[in-house]
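Notes to accompany the following structure.
Omission of a single protein chain aside, the complex is shown with its protein chains in their original locations.
This part shows chain A:
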Amino acid sequence: MNRAVLLPLRWLALILAAVVSLFPIYWMVMSSFRTHEEIFKYTTLSKELFLPVHWTLDNYREIFLDPSKPFGRYIVNTLIVAIVVTAAGLVVNSMAAFAFAKLKFRFKRGLLAFFLSSLVIPYEVIMIPQYLLMRDFGWINDYRALIIPQIVWVFGIFMLIQFFSDVPRDILDAARMDGASWARIYAVIVLPTAVPAIITLGIMTFLNQWDSFLWPLVVINEEKKQVIQVAISSFQSLRGISWGKIMAATTISSVPILAVFLLLQRYYVQGITMSGVKG
């Protein structure tokens, strides 16, 4: 009896929550097919709020065909940066986490505390010193500035340490006895146990890079080399906002994120629950 009442109620609550969180995305996608004139015209509940009156592809045409702002190129730029940072970051951070979790070396605890303490420093504070460093290396306006400082991610190391410390020490000792090197143990024993964590970290790194805005804005001077989020923000000017273009561009820019997430969603959820169980 109780169940018969509760279940529909539960469904109703879930559907409501889904509508509330999905409607803005739906509105964004629909607005990208509207003319500028129409986007903010319909604000009350009506058919026009849900479907464009005059469907148009002009917004997409404009962002892709404008030679002064090659949107396709921005997508490729961002993909290159995001993929390289993610790949390199996974290797470097997982090795660091392995060392912190399993190896014995001098000053390990102090070093770890030192690493973790950097988590509390807001990015805004280190941005200018980092900029000066990049300038001294001659990396301003260069992808090395976008990629190299981003590879080491202390949060990622911290997260993987949690996973790696689950692997029993005995297995590692056994492998050592059989003559396996630490590198082999890392690659053959420890990494495979942490696949969900690695994938979770990979998704998070990729998202971070895909969404990064401030640092590329500051270090990249040439428009052709710019990344997608900076390009999107350039559709806002002092004297008006090209909402149509922004809607089209954000719609496009959410596609890779959705794709990555949907493909790897299973692992992602698993990774989060596991990191929660392990305190």
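The definition used in the following text is that a residue touches a chain if its C-beta (ideal position, glycine included) is under 8 Å from a C-beta of that chain, and two chains touch if they have at least 3 such contacts; residues count from 1.
What we mean here is this: contacts and distances are computed from a predicted model.
Of the names listed as "Thiol reductant ABC exporter subunit CydD", "Succinate--CoA ligase [ADP-forming] subunit beta", "Sugar ABC transporter substrate-binding protein" or "NADH-quinone oxidoreductase subunit J", the one that matches the UniProt record for the absent chain is "Sugar ABC transporter substrate-binding protein".
Across the entire complex, the residue among A:148, A:187, A:218 or A:264 in touch with the chain not shown is A:218. Checked against the full complex, the one of A:132, A:195 or A:262 touching the unshown chain is A:132.
With the whole complex as reference, residues 36-37, 39-41, 43, 68, 124-125, 127-128, 131-132, 135, 140, 214, 217-218, 221-223, 230, 233-234, 236-241, 243 of chain A touch the missing chain.
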